[in-house]
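With one protein chain removed, the remaining protein chains of the complex are shown where they sit.
Now for chain A:
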Amino acid sequence: MKEYFSRFALENGDDPMIIGSQIAIAVVSIAIIVGLTYFKKWGYLWRNWLTTVDHKKIGIMYILAALLMLFRGGADAILMRAQTAVPNNGLLDAQHYNEIFTTHGVVMILFMAMPFIIGLMNVVTPLQIGARDVAFPRLNAISFWLFFFGAMLFNLSFVIGGSPDAGWTAYFPLASNDFSHTVGINYYAIAIQIAGIGTLMTGINFITTIMKMRAPGMTLMKMPMFTWSILITNLIIVFAFPVLTVALALMTMDRLFGTNFFSIANGGMDMLWANLFWVWGHPEVYIVILPAFGIYSEIISTFAQRNLYGYKSMVFSMVAISALSFLVWTHHFYTMGHGVMVNGIFSVTTMAIAVPTGVKIFNWLLTLYKGSIKFTVPMLWAMAFIPIFTIGGVTGVMLAMASADYQYHNTMFLVAHFHYVLIPGTVFGVLAGFTFWWPKIFGFSLNERIGKWAFWFIAISFNVAFFPLFLSGLNGQARRMYTYSEASGFGIYNLISFIGAIGLAIGFLLIVYQIYWSTRYAPRHVDGDPWNARSLEWATHSPVPEYNFAITPTVDSIEAFWDKKEHGKEIFKGKIEEIHMPNNSGLPIIMSAIFFVFGFALVFSMWIVAIVSLIGIFVCMAYRSFEIDHGHHIPVEKIKETERKSGVTFNED
């Protein structure tokens, strides 16, 4: 009995950090349950959030979960920087450090960046194309809950059984049973798998939505740039994620059933894992960056108060980037023994990505040129993005040169490079989009003054935190080393970097304060177009009614809402009719919760629980197959009443 339960405990189970987390999880869980019961909010929570199929609410839940994960991954980052702040530091031991940089990478990419972007795409895309909903509302809820429970399963590893410790790339043989004894890598394989299935469904859902549900008159070349970026992103998702699905499944089989795909014994190939991982992993980089490009395009054009320069070349460069993203994966392991020819080809394809990316940068600059710029918080993020991202891009071209990469490979230079692309690219992007669309979602604006403080803290601290790492990397500091000697001379760079990390933390806390303050004190505006914006999502009320648009808009230009305001073009033609909407469903959350149990059982090889829960999943699917659910209709009177409350009157009234 004791032996059975001992596997759930960590090898260093007396670590105060882990015990502290266990207590914190228990306390928070109890507090939530007690709180909900005391305030009688269970019904409200269930009806309005947990079972919702409304794309706007699902988007909000995605963003909320992503923000939580941002702080979880951020805590890892602070610990890492604290550990390496001074030479020979003993804050963390090597194993703990391995676990922390692994979970930092996984959490930030898969459970923060991507969900944040999917959250924004959920809220904005249907509105931007003038649709009532996404193509498959219930599937959308399933996507969210699979992501959520996948993320929770992954986070559970810290307190039950041990975190993954082989890096976010989980290279074999390091990730095999021989070298990674805890169940950490099992958690990695299964939690990401569950979340990944959800992401694939999102891809299918949004391609269908964008291709089939655009407002009349909105041809592909009249779509707003954010919607274009989302379409391309979802195409990448649909072709890249199945590769990850297979790779993780093979990894799971190697670890649980003794197959020989990646373990060296009996003919397995460790390089097969590296290839499969990066065939998915490199496109993944563009999954998190292209939507940010779309967000910046919207924001720069709105606050430069000009239409976007070079619309067609923007679209074309995104398509080019998405195609090239599948042809560069080998640049992640130049030094692992390819021939000159292979390295040469991948070197060229990698550098080629700089061309369409450069086209986009110039288009943004030319949009700003002669624009009358308003320096709002979203615009500040977008303006800071351009120079910082360019540093990231240029160092990327340095790394792309295979021969030179033999010098930089696996040094802090690489770490600095990808933080210089991902943070301005994705994190600034989602923060900009979040601030930009916040009034759309909630009907009031975030405080600009606190937002500017947060912006300057983060933008400056970011450079303090990561620029020194370029230098220490060029001086030879390897990444993923938990400590270094004083004689190496890396100390000063790492100390500065730690100070920057603290500054970043303060900046993110300021954003929390900004949200708190604005929620309590910011003035409410009912029918808001606070930014004087250009695209269709601003043509309806803020916050958006359940049915998005009372009358489906008709458009004939790229910036339909702008043309309505400037040229008086009528976009709402016709009269109000009853609107068909889907019903809420408890199935997505229930099925995903069973997935969670199934995943947990697999991690610890509890076969009976695994089989029972797997049957449970199939029962849910069968139930869904037989269910008859035609949704419901919102009657005309109710729509008119909602519209009247938002101050809109229609001719027929």
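Definition applied: contacts are C-beta pairs under 8 Å (C-beta built on N, C-alpha and C of every residue); 3 or more make two chains touch, one makes a residue touch a chain; residues count from 1.
In this section, contacts and distances are computed from a predicted model.
Per its UniProt record, the hidden chain corresponds to "Quinol oxidase subunit 3" from the list "Multisubunit sodium/proton antiporter MrpF subunit", "Quinol oxidase subunit 3", "Phosphate transport system permease protein PstA" or "Short chain dehydrogenase".
Contact with the chain that does not appear here is found for just one residue of A:111, A:226 or A:241, A:241.
For the options A:40, A:567 or A:630, the residue in contact with the chain missing from this view is A:630. Within the complete assembly, residues 135-136, 200, 203-205, 207-208, 211-213, 238-243, 245-247, 249-250, 253, 257-261, 265-269, 272, 276, 279, 580, 618, 622, 625-626, 628, 630 of chain A touch the chain that is not shown.
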